[in-house]
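One protein chain is absent from this view; the other protein chains keep their places.
Each chain gets a letter, A and B, in the order it is written, and its residues are counted from 1.
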Amino acid sequence: MCGGTIMMNWRSRLAEPRSLFLAPAGLFLVALFLVPLAILLYYTFLQRGAYGGVLPAFTLENWQRLVDPLYAGILYRTSLVALVSTLICLLLGFPLALFIARAERHRNLYLHLVMLPFWTSFLVRTYAWMFLLRDTGLVNTVLQATGIIKEPLPLLYNYGAVVLGLVYGYLPFMVLPLYATLERIDKSLLDAAADLGAKPLQTLWRVTLPLSAPGIAAGCVLVFIACLGAYLTPDLLGGGKTILAGTLIQNQFTNARDWPFGAALSLSMMALVVGMLYAGIGRRKERLL
Amino acid sequence: MKTRLLPLYAAAVYLFLHLPMLVLAVFSLNSSRFTVWEGISLKWYRAALADQQLMEATSNSLAIAFAATLISTTVGTLCAYGLWRRHSGWISGSLVLSLVTPEIVMGIALLALFQWVFRNLGAHLGMHTVILAHVSFCIAYVVVVVLARLRTFDRSLEEAALDLGASEWQAFLRVTLPSLYPAVGAAALLAFTLSFDDYVITSLVSGVDSETLPMVLYAMARRGGNPEVNAISTLIVFGLGVLILASERLQTR
Partner (left out) sequence: MNRRLFLMGVAGAAGCSPARRGPRLNVFNWSNYVAEETIPRFERESGVHVRYGVFESNEEMLARVLSGNSGWDVVFPSHYYIQPMIENGLLLPLEHGSLPHLNALEPRFRNAPWDPTLQYCVPYMWGASGILYSPKLSPAPKAWADLWDDRLRGRLTMLDDPAEVLGACLKKLGHSLNATEEPVLRQAQAEAIRQKPLIQAYLNAEVRDQMVAGDVLASQLWATTAQQAIDEAEQLRFVYPSEGFAVYADCAVILRESRRIELAHRFIDYLLRPEVAAEIVKESRTATANGAALQLLPPEISHLPALYPDAETLSRGEWFATMPAEAQRLRDRIWTEIKSA
């Protein structure tokens, strides 16, 4: 396939440029992704080193340990949180992407304004949210000062705060792909719909939305997956009171010093997600990638 | 009605996005170390700018982000185009897998690879390994964004170009690519942000000399309430914001 065409002489190579387009990416993927993953897969069959790292001794126990209701429960909770966050992200992000796509001028400016906060450390921003949401934080202080509430609201260290943090943290992942598709939509189609008597909301529902389906799919998948693997945001905003998949895996590589088990955990989670993706999206003709 | 609601809504979302930044900016002027307001002071800005480690880390981050963005956007756009023309199972699969991999896993896997390779070469981790690592995880995002846009592209335009005698490469460069610019721009922006803001993978594969801004900020913030962090964050946002506005002015002229 790919390798075979590169062997041909340059003339025929130009005649089959697809391989040229794919070759650089292919090279990077193999060297910097697939090979490291293979190493990790190899690790899952090794024993953990006493203090981190691995020992060259074969074992199946890492895989055997996976079969445990504790981990299934963690995965379930994580998926639920990720799903809710993704949906809220979509609801918040779609109108924003629409606004940017429809703006006649300054589109780049608006896009950059979306990304601007993300050029500072996300940890710092998370701490800022903690400051805003905690009992003596800004939100509660303002609400109490204006007399709306008497006692501070428990805004922090719960699932609500986690969802807020995730939505906040991954909004660009949703907005950018959405924008990329919405921007491309032919204005004349919208005009035609209006000419045929459709109200703006109807046009949105029946013309814009279906046309932006690839963007919606891309955005949702990116955000969902990011939420599944997130560990810092849920840990800090959730107060460390519950353990989600990202933290569990993170722990294996740090506190627990059990790299092989961490590798097994993450590889199986990845396999599950990929399976879900192909089951859900693969059935349609349009693939994600 | 919709036309007035949408800008208002957008403004509200922007406020939501920038609220933490406003908090940081306000507290960067706080003369106290902690979040109890004590008075206005510029001392944290002075401290941040005098902090050599911070400045060096910032320039490292910028250099890495630009290099990684350039490479991953180029490679990713080409790849998206190639995939759009004809599907490639293993590349698509690898890209999806790359998206699904948690950062810590990527980081450890890359560290294992680099350590194994470098032991035999006698080399060290450094800026180059960080850039390679960043490219590795950015490619998939670039491909997703550009491909989503390509899916709405009319193939017949390219075919018309081919009929008129252009080679495949020319058709790509002259017909498809120009209309892809917004998507490529958006993808580059995403890649830059991912690279500039990355902590987990970078901290694992960076060497002695390649400390990045997220690493420094992370360490400072984890220690608790170092307002230099607020100052430098506000500076970055402000600085980049000014750059963006300036380039916007240049473009619309």
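Simple rule for what comes next: a contact is a pair of C-beta atoms (placed from the backbone, for glycine too) under 8 Å apart; a residue touches a chain by one contact, two chains touch by 3 or more.
These figures come from a predicted structure and were not determined experimentally.
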Candidate in contact with the missing chain, chosen from B:Leu125, B:Val145, B:Ala161 or B:Ala186: B:Leu125
Which residue of A:Pro24, A:Gly53 or A:Pro200 touches the chain not shown here: A:Gly53
On chain B, residues whose C-beta touches the chain left out of the figure: 32-36, 53, 56, 59-60, 62-66, 70, 108, 111, 115, 118-119, 122, 124-125, 127, 188, 203-204, 207-209, 211, 218-220, 222-225, 243, 247, 250-251
Chain not shown, touching residues in chain A: 48-53, 70, 73-74, 127, 130-131, 134-136, 154, 156-157, 235-236, 239-243, 247-248, 251-258
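Methods note: only the chains that are shown with their structure count from here on.
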CA centroid of chain A to CA centroid of chain B, Å: 14
Residue ranges of chain B touching chain A (in the complex, touch as defined): 1-2, 6-7, 9-10, 13-14, 16-21, 23-24, 27, 35, 74-76, 78-79, 81-83, 85-88, 91-106, 108-110, 112-113, 116, 132-133, 135-136, 139-141, 143-149, 151-153, 167-169, 172, 182-183, 185-187, 189-190, 192-193, 196-197, 199, 213-214, 217-218, 221-222, 229-230, 233, 236-237, 240-241, 244-245, 248, 251-252
Chain B-facing residues of chain A, complex: 1-2, 14-15, 17-22, 24-26, 28-30, 32-37, 39-40, 43, 92, 95-96, 98-100, 102, 105-125, 127-129, 131-132, 138, 168, 171-173, 176-177, 179-181, 183-185, 200-201, 204, 211, 214-215, 217-218, 221-222, 225, 228-229, 231, 246, 249-250, 253, 259, 262-263, 266-267, 269-270, 273-274, 277, 286-289
